[in-house]
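Input: a single structure, listed below in structure tokens.
Removed: one protein chain of the complex. Kept in place: all other protein chains.
We just call them A and B in the order they show up, numbering each chain from 1.
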Amino acid sequence: MVVRRVLDGDTELYRVLVERYRRLFGRYAVGMLGDRDAAADAMQEAFIRAYDSLASLRNPDGFGHWFFRILTNQCHNAVARRRPTSDVAAVDLPAPDRADRLVEQAELGAALEAALKELTPEQREAFVMKHVDGRSYEDMAQLLGVGVDALKMRVHRARDALRASLRGRT
Amino acid sequence: MKSIGGLLTLVLLCLAPHALTAQEGVRAQLEARGLPAELVGDVVALAADAAAQGVPTEPIANKAIEGWAKRVPPQRITAAVRQFYTRMVQAQIAVRASGVADPPGELLASAAEAMGRGFTQEHVGAVVEAAPEPAAAGHGLSVATALQAQGLGPDRAVEIVTGAMHRGQPVAEILDMPSLARAMQARGLSPGQVGEQLMLGGGGMQGAHGRPPGSQPREGQRGERGPRRP
Partner (left out) sequence: MSEGNRLSQNAHRYLDGEPHGELPEAERVQTDRLLEAVRAYGESLPALDETLDDAVLAAVRHRRPARRRTGWRWLMEPREVRMRPIWAPLAAAAAVVLLWVGTRGPLGPEAPALTPTVAADTVFVRFELMAPNARDVWLAGSFNDWRAEQLPLAAGAGGVWSTTLALPLGEHQYQFVVDGERWIPDPTAHAQVDDGFGGTNSVIVVGPKGVVRS
């Protein structure tokens, strides 16, 4: 409905789609890139490309799935661009013997973020969708166009890798 | 190269509305797969060239996507796509010489592949002329290439395919030939013997071709199943 109207010329109405899918997928972008600004850039780029190609969307009701594909590609690109710098060694966590719970939580979160950077983009994506977004495998399969078995494999491998990383840090 | 590509695009914009649509399609397709902007630009420029020459752009876009999926460095992808495009143009010359004005992408890709493996323009022309329509020619060339890969010479492979087409065998049956050839080789036949059987039209499996048994009686043929009867 909204898509049709935007295609008919009502550009301002695109905001409805932008807000809706920012809320739905924003967390995914931030989780993938670990950085608010990078995520905002990726999402903005994705929305602009979606707008440019809107006429090629075959089924107007499928905007969400279609847009998500564009977004995942932007996020994967952004991750790939960052590859050369390896900041793994830069993470230097203090020993976990502080009494302060909040600080410990923050450190744990930071440790996970560092560990996430070491995953392949597909693994990180699946892990973020499963555990940060809390999606079901069926949902993920719909959004990514990948089978449930394949997704489980990616998540399991991500967990194994993260567990190994965290053991070294916490 | 990019500025030349840009200039070309500009010229095409003025001369050929068709070209713009094909380019847009390629751009959208590549961006949807996350190819980086510079690579997209290079490939779109090639696609513009292709569209202006009447060469279908879809195979070109797919080649770029293939390279990206395989994590090939962008410069290498550009070079490979450019080479692929050149081969498509050469194939187009061969196919057009046989009277097909507007060859579909799959036909050109199959012809390009065949010519890359030692099939000549004449070979390609023979299959194109024998085929009931261009799509069938593409399939025929794929089959000829696959037969050649299994040890038959290009002349023989083309002979088999064009022979089947002249006999009126449906293209679907011709598509079974590479598998038939493999099956025969597994039974111990040499490539030469495989070629003979395929020339006869079926490798001795008359009934399995889908024609009702007995509709085309032949003397001295093997039965559908089981041993020969005296």
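In this section, contacts are C-beta pairs under 8 Å (C-beta built on N, C-alpha and C of every residue); 3 or more make two chains touch, one makes a residue touch a chain.
In this text, all values refer to a predicted model and were calculated from it rather than measured experimentally.
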| item | value |
| --- | --- |
| Hidden-chain contact residue, picked from the options B:52, B:80 or B:199 | B:80 |
| For chain A, the residues touching the chain missing from this view | 4, 6-9, 11-12, 14-15, 18-19, 22, 26-27, 29-31, 36, 39-40, 43-44, 47-48, 51-52, 54-56, 58-59, 61-62, 64-66, 105-106, 108-113, 116, 120, 122, 131-132, 137, 141-143, 145-147, 149-150, 152-157, 159-160, 162-164, 166-167, 170 |
| Missing-partner contacts on chain B, residue numbers | 33, 62-63, 65-67, 69-70, 72, 76-77, 80-81, 83-84, 106, 110, 113, 116-117, 138-139, 142-143, 145-146, 148-150, 172-180, 182-183, 185-188, 205, 208, 210, 225 |
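Note that only the chains that are shown with their structure count from here on.
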| item | value |
| --- | --- |
| Chain A and chain B, separation of their C-alpha mean positions in angstrom | 40 |
| List of chain A residues in touch with chain B within their complex | 49, 52-53, 56, 69-70, 72-74, 76-77 |
| In the complex with chain A, residue positions of chain B that touch it | 24-25, 28, 31-34, 36 |
